[in-house]
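A single protein chain has been removed from this complex, and every other one stays in its place.
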Amino acid sequence: MALKTKEEYIESLRRLGTVVYLFGDQVKDWVSHPIIRPSINSIAMTYELAHVPDYMELFTAMSHITGKVINRFTHIQQSQDDLKRKIKMLRVVGQKTASCFQRCAGLDAINTVSAVTFEVDKAVGTQYHQRFNDFLKYLQDEDLVCSAAMTDPKGDRSLPPSKQKNPDQYLRIVEERKNGIVVRGAKAHITGAVNSHEVLVVPTRAMVAEEKDYAVSFAVPNDTKGVFFIYGRQPSDTRRLEASVMDVGNINFGGQEALIIFDDVFVPWERVFLNGEYQFCRRLVELFAAFHRASYGGCKSGVADVLIGATSLVAEIQGTHTASHIRDKFIEMIHLNETLYAAGIASSSEGHQLPSGGYAVDSLLANVCKLHVTRFPFEIVRLAQDIAGGIMGTMPSEREFKHPEVGRYVEKYLEGVAGIPAEVRFRLIRLMESMTMGTGSVCLLLESIHGAGSPQAQRIMIDRETDWEFKKKLARRIAGLD
Amino acid sequence: MALKTKEEYIESLRRLGTVVYLFGDQVKDWVSHPIIRPSINSIAMTYELAHVPDYMELFTAMSHITGKVINRFTHIQQSQDDLKRKIKMLRVVGQKTASCFQRCAGLDAINTVSAVTFEVDKAVGTQYHQRFNDFLKYLQDEDLVCSAAMTDPKGDRSLPPSKQKNPDQYLRIVEERKNGIVVRGAKAHITGAVNSHEVLVVPTRAMVAEEKDYAVSFAVPNDTKGVFFIYGRQPSDTRRLEASVMDVGNINFGGQEALIIFDDVFVPWERVFLNGEYQFCRRLVELFAAFHRASYGGCKSGVADVLIGATSLVAEIQGTHTASHIRDKFIEMIHLNETLYAAGIASSSEGHQLPSGGYAVDSLLANVCKLHVTRFPFEIVRLAQDIAGGIMGTMPSEREFKHPEVGRYVEKYLEGVAGIPAEVRFRLIRLMESMTMGTGSVCLLLESIHGAGSPQAQRIMIDRETDWEFKKKLARRIAGLD
Amino acid sequence: MALKTKEEYIESLRRLGTVVYLFGDQVKDWVSHPIIRPSINSIAMTYELAHVPDYMELFTAMSHITGKVINRFTHIQQSQDDLKRKIKMLRVVGQKTASCFQRCAGLDAINTVSAVTFEVDKAVGTQYHQRFNDFLKYLQDEDLVCSAAMTDPKGDRSLPPSKQKNPDQYLRIVEERKNGIVVRGAKAHITGAVNSHEVLVVPTRAMVAEEKDYAVSFAVPNDTKGVFFIYGRQPSDTRRLEASVMDVGNINFGGQEALIIFDDVFVPWERVFLNGEYQFCRRLVELFAAFHRASYGGCKSGVADVLIGATSLVAEIQGTHTASHIRDKFIEMIHLNETLYAAGIASSSEGHQLPSGGYAVDSLLANVCKLHVTRFPFEIVRLAQDIAGGIMGTMPSEREFKHPEVGRYVEKYLEGVAGIPAEVRFRLIRLMESMTMGTGSVCLLLESIHGAGSPQAQRIMIDRETDWEFKKKLARRIAGLD
Partner (left out) sequence: MALKTKEEYIESLRRLGTVVYLFGDQVKDWVSHPIIRPSINSIAMTYELAHVPDYMELFTAMSHITGKVINRFTHIQQSQDDLKRKIKMLRVVGQKTASCFQRCAGLDAINTVSAVTFEVDKAVGTQYHQRFNDFLKYLQDEDLVCSAAMTDPKGDRSLPPSKQKNPDQYLRIVEERKNGIVVRGAKAHITGAVNSHEVLVVPTRAMVAEEKDYAVSFAVPNDTKGVFFIYGRQPSDTRRLEASVMDVGNINFGGQEALIIFDDVFVPWERVFLNGEYQFCRRLVELFAAFHRASYGGCKSGVADVLIGATSLVAEIQGTHTASHIRDKFIEMIHLNETLYAAGIASSSEGHQLPSGGYAVDSLLANVCKLHVTRFPFEIVRLAQDIAGGIMGTMPSEREFKHPEVGRYVEKYLEGVAGIPAEVRFRLIRLMESMTMGTGSVCLLLESIHGAGSPQAQRIMIDRETDWEFKKKLARRIAGLD
C-alpha cells in the first residue's frame, strides 16, 4: 500500500538534503528545530489520520491512474463527492492542528496541472499530461508532499513581468538545454515549502507573448542543486525556543512560510509541464485559484473550530458562558464559521467535470467562499477576544505562574469558577493569544486574506464568472421590456 | 399525467368559493382583482415551467407514493439531490417572477408533516401518516397548492399560549366531535393563503402538556365553512389600480400575505394530522423551519438576480457601469447573493434521511442560510439604490412621462447614454423602486427577515445545533490539556 | 421682527403663481393638494418652532448683515457654536416631522454662495457678494424659503457637460442680454422645490474652461416665467388620496422631490451670482457638500429617533421589549443613530472661519458623517423591521379594521399585551411601514444615500481631505527611518 505512516514521513524528510536558512544560519537538523518542527507535525497529521479507522475513508482514495489506495492529499478528484470529501478532510485536519497544515496547496496544484496539461496537449499537441502523470504516480506511490510554488516576489506591481527593472522578480527560464531547462527567480510566501519532498512550480498570473519565458511549470525535489529556502519569521515565533512550553499556546502544531530561491536550477524535460505556452497561464492560475479558494472553506473553518472551542471553555471558566450577550457572540462565531464551510461545500457540490476527466469546483462559489474567508475570521477573532477578556494581553509568563514566591499570587488571581485549576485557564488563554495575536494569527488572519489570492483577485473572478447578460434579460422581462 | 397547466390552475381557483376581504369589501371575482392577480400569476409560473422542456426535469419529480410524474412542488424529497433540485427550482421561479411565488411554504410543510406523522405514529401508535399520505396523494394527483398556515397572532409574546388573556391568540381545538374536531383561531402573515386550494395548518411553537389543545395539525379546502381571508396591504399596492401600467414596476407578478380566520371550523378526522400530541410540536416546528430556511437561499437569490440585472441595465443607461467603484458594488451584490444560494445548496447537499424515508436538509446550515437572508438583501438593496441614484425617489409618474405638454421635457431629461429610449430607464427605475421601496420590498426585505422565522429563531437553532462539547475537546487537545 | 408664523408661510405660498404638474395635471390649488400638503407642513414646522418659547433660542439667530432676529434657517453661521446649533435644530425638526423638512438645503446653499461670492470677488474683482447680500437680506427680512437647485439630469455620466449629446443635460446660459442672462436646462431631485419661494441655482460639479456657460449661479422666484415643476412620485404616495387616514402612517408630514424645468428663463443681473467663472465651481460644490453632509447628521438622526420610538412602543405592545435580544437591537439602533449625530456635531465643533467671515464645518468629518448616513439608516431600518415583525407587510387596511363584519376579527387578533387598544398598534405599524417601505423610506433610506452627494463623492473627498504625507511621516519616524 502506498500510505506512509507519520513516522515514515518525518524520516523521509531527514533523508533529503534540503538547504534551509533561519535566524541567520543554515539549519542542518531542521527536522528537529523547535520552530520548524510544529509545521512538520501538522503535515504529519495528514499521514496519521489515513491510518486511523475512523478517518481512513475520508483520508484515502483510489488513484485514477493506478487504482491503488492512496492518501487523498495526492488524489485527482473524480466526482462532486470527491470534491466534498476534500473539504471535509481539510476541516478535520484544521481541527486537529489548529494551524495551517500546508499539504492542501500541493493537492490543489496537482489537480490543476493534471487538468491543464491535458488541455494544453489537446490544444497545441504537446506531451505534458503523460509527463505529469508519471510525476503524479511517483507522488502517489511514495505518498509524498509537494508544495505549490506560485507567488513571485513581483517587484513593482504596477508593471508586468516583462517590464520589471529586475527581470528575475518573476521566475523565468534563462536557458534551454538539450535535456531540460534552467530557471532563475524566487517564489515567495510558499506554504509548507521546507517540509515538502518536492516543489511544484506554476506561474502566478496570466502572461502575454513577450512573457513566454515566464510561462513555466515544473517540479523538482526540494534538495535540487540551486534551490534553497529562507524561513519566514512570525509573531512570537521564538517562544518555541524558550524553556516554558505553556507560553506557546498551540503546543505541537504550526504553519510554515518560506521564500524559495531558484538560483539557476536545472530541470530535466520529464519534469517540465509548461514551457512557454503563455496563453494557458490564465487558465492554470484561475483553475488553481478556484480549487484553493474552496479549500479555505474547509481548513479555516476547522482551525476556527478550535478557537471557538477554546473560547467556550474560557467563558465557562470565567462564569460568563450562559450570559445572553455571550451566547449571542458564540452564535455569531458559529454562523460566520459555518458560512465558510457551507460555501466550500456548495462550490464542491456544484462541481463539474473537466476535459481531463477530473473534477473542478464551481468557480463563482469558490471565489465567494474565499472572499468570506478574507473577512469573517477577523470578526470571529474579535468576538473571541471580546469573550475572553483583556487577560489575553496582560497575563504573566509561565515563569511567574510557576515562580516559587509570586506563583501563588498569580495562581490565586487567575482562578475563575471554583474547582478548575488555574493552569487550564492559563493554557487556553495562551492558545487564544497565539491564534489571535501570535504565530497562529498568521494562519487565521493574514493568510486568510492573502492565501489563494488576495481579495481583489476574488472580486475580479466574481465579476468575470457572473452571467450579467442573463440577469439583465431577467430584469427586462419583468419590467415588460421584452 | 398529474400536471396542471397554468390556465387549469387559474381556472381551478375560480371554482373555489374562497371568501376574501380586501379594502373593506368581500371580493367576489378575486381571481381577476388587479391587486390579487399578480400573486396568482406568480404561482402559475410554477405550473407553467413544469411544461417547458428546458425546465421540465427540474420542475417535475416521481412521486414516492404513486410513482407518477408530479410537480416537484408537491414532492416529498427522496435524496440529497432532490433537496438541491428544490433550491435550484426556487431560484428559477424567483428569477421569473421577481417576487415571492408562495408555493414553497406548502412544499416544505408537506415534507415536514409527512416526516413527523411517521414519527408520531411510531412513537405513540397513531395513524396519522397514512391519513396524511391520502391527502398528499390528492395534492399530487390534482397538482394542487396548499398554503402552510403556521404563525398565530400570538397576542402578548411574553406569555405562552395557555396564559394569553384571549385564548384564541393561538389556534386551538375547541370541540371534539365523533367525526372530527372544531378549531378556532387565526393564522397570520400566511403567504399565498388566498390563491391556494388547501390550507395546511401546523402549530407555531413547542407546546407543553397544558397546551394540548393547541397541538393541532390539519388540512382543509380554502372554501371550508368558517374559513375566510383578510388580504394584507403593502406599500404602493394601489398602483395596480391606476390606469398606468409602467408605474407598477413589476408588471405581472407579486406576492401575497393574508390573515386567515378560522371561525369554529369543522375538520373531519381524515384531515387531522396531529391532535394533542404536544410533545411533537417542537420537532415539527424545527423540521419545517430547517426546510423553509434552506428554501430562502433559493428564492431570495433568484429574486435578487432580477434586481441585480435591473441595476446593471440602469448603470449602462446612465454611463456608469464601467466605473471601478460601480463594478465593486456589483461584485459585492453578487458575492452576497451567491452566499445565500451557496448556503441553501450546502444545507441540501449535506441533507440526511429521515425515519420516514424522506430527506431533510442539514439544520445548522439551513439556519445559517436563513440568518444571512435576514441581512444581505438589505445590503444588496442599499447597493442597488446607490448605483441607480436618487431618481428612484423623485421620478415623475407615467402620466407626466406621456403628458402632451410636459412629456417631452420629462423624456428629454430622463435620457441617459445616447440611443436608449427614456422609457427603458423609466421602467427599470420603477421596477427597482418597487423591489426596494414598494410592494416588492415586502418580499425582498421584510419577508427575508421574518419568513421562515425571525432571526432570533435562527440564532437559537444555531446554538442548539452546534456540538459545543466536540469543539471544546478539540481546544483542550491543542492546548495540551488532555 | 422678520419671523413669519407658519400660517403666514402657507399663505405666502398661495400668493405665488408656481406652476406644478402632478399625475398628469397642472395642479392649481397645490397648497391644499393632499400629496403636496404634508411637505408644506414639514417646512411650516421650521416657522412654528421659531415662535415656541422652548425652541426660540435654537431656531432664531441674529443676522450678521442686519442685526435683526431672523429664523436660523436663513442665517449665515458666524461661529462653531452656530454650526453646532444648526445640527441640533435640524435634529429637532426631524423629530417633529419624521420626514425631510427640506429647508436645510437652501440654508446650506446660502452659506455656500455667501462665502464663494466673496472669494470670487476677491480673486477676479467681480461684485457678486454685495448682490448676494441684497438677496440674502430679502430672504431674511421676509423669512423666505429658497430651494437649492444643484443636481442636473447629467445624461451620460461618463461624459462631461460639454460632451453630452444633449447640451441641456446640464443647465447653462444660452444668451446674455444687457440686463441679465437667459438660462436653459433642468435641475433634478430638488428637495422642497415646489413649496419654496425662491430657487437658488448652483453648478453641480467642477467645470473647465470650455464649460463656462455651465458655470452659473442665480436665484429667481418660483413663479418666474419659464420655470415649472414636475412632482416626483414616491412609494404609497396615493394613500394620502384614500379616505382612510390611518393607513398613511405619518399622518401630517412628508418630504418632496421635484424636477424643475428652466425653459429659457431670464435672470436679471442683480440675481446672478456666478457667470462663467468656471474655476470656482469646484470650490462651490465642495463647500456646499461639506455643509450639507454635516446637516444629514442632524436631520436623519432626528427622523430615526421617531422610528426608534415607534419600534419601542410596538415592542412594548407585543410583549417583547425586555427580551435581551430585543434590547440588544435597540442599543444597536441608538449606537448607529448617535454616530450620525456625533459626526455632525464634531464636524461643526471643528469648524473654521472662512475669508467671508462665515464659518464652515470641517470637511473631512462632514464627509465621514455623510458616508455613515449612506449606511447606518439601512441597518436601523432592518433592526426596526426585525423587532416589529412581519405584520408590517401583512396587516389589513384600515377599512377591514373598521369593517362592520370582519373588523372585530381584525381587532381581536391585532391585540398585543392586555389593555392597549389595537388601534395604537395599527397606527404605529403603519408609521413604521411608511418610514421603512413607504413614502418615508425615500427620506430615511434613498435620500440618505444620495442627498448631499452619493457615497462615492464622499469617498473622493475623504481621500482628498486626508493629509497622507503627514501620516507617512509619522510611520517613518516610528519605524526608525528618519
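Here the chain labels run A, B and C in written order, and each chain numbers its own residues starting at 1.
As a working rule, a contact is a pair of C-beta atoms (placed from the backbone, for glycine too) under 8 Å apart; a residue touches a chain by one contact, two chains touch by 3 or more.
Quantities reported herein were computed from a predicted structural model and do not represent experimental measurements.
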Next on the checklist: Can you tell me which of A:131, A:335, A:372 or A:459 touches the chain that was removed from the display?
Outcome noted: A:459
Checklist outcome for this item: Touch assignment to the omitted chain, from C:343, C:360, C:381 or C:395, lands on C:343
Checklist outcome for this item: Of A:21, A:55, A:138 or A:468, the residue that touches the missing chain is A:21
Checklist outcome for this item: Given A:221, A:276 or A:389, the correct residue touching the omitted chain is A:389
Checklist entry - Of the residues in subunit C, which ones touch the absent chain? => result 84, 95-98, 245-246, 249-253, 305-310, 312-313, 327-328, 330-331, 334-335, 338-339, 341-343, 345-347, 349-350, 364-365, 368-369, 371-372, 424, 427-428, 430-431, 459, 462-463, 466, 468, 470-481
Checklist entry - Which parts of subunit B are in contact with the chain that was left out? => result 324-325, 328
Item to check | Interface with the unshown chain - residue positions in subunit A | outcome: 21-24, 151, 153-159, 165-166, 168-169, 186, 188-189, 228, 230-236, 238-239, 242, 247, 257-259, 261, 263, 318-320, 322-323, 325, 374-375, 378-379, 381-382, 385-386, 389-397, 399-400, 402-403, 406, 409-410, 412-418, 433, 437-438, 441-442, 445-447, 449-451, 454-456, 459
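Going forward, only the chains that are shown with their structure count from here on.
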Checklist entry - Copies subunit A, subunit B: same or different interface, half of numbers shared as the threshold? => result same
Next on the checklist: Report the chain ID whose CA centroid sits closest to the centroid of the full protein CA set.
Outcome noted: B
Next on the checklist: Since subunit B and subunit C are copies of the same chain sequence, what is the angle of the rotation superposing the Cα atoms of one on the other, rounded to the nearest 5°?
Outcome noted: 180
Checklist entry - Can you give the whole-Å distance between the Cα centres of subunit B and subunit C? => result 37
Next on the checklist: Averaging over Cα atoms per chain, report the distance between subunit A and subunit B in Å.
Outcome noted: 40
Next on the checklist: Quick check: what residues of subunit C touch more than one other chain, meaning two or more?
Outcome noted: 325
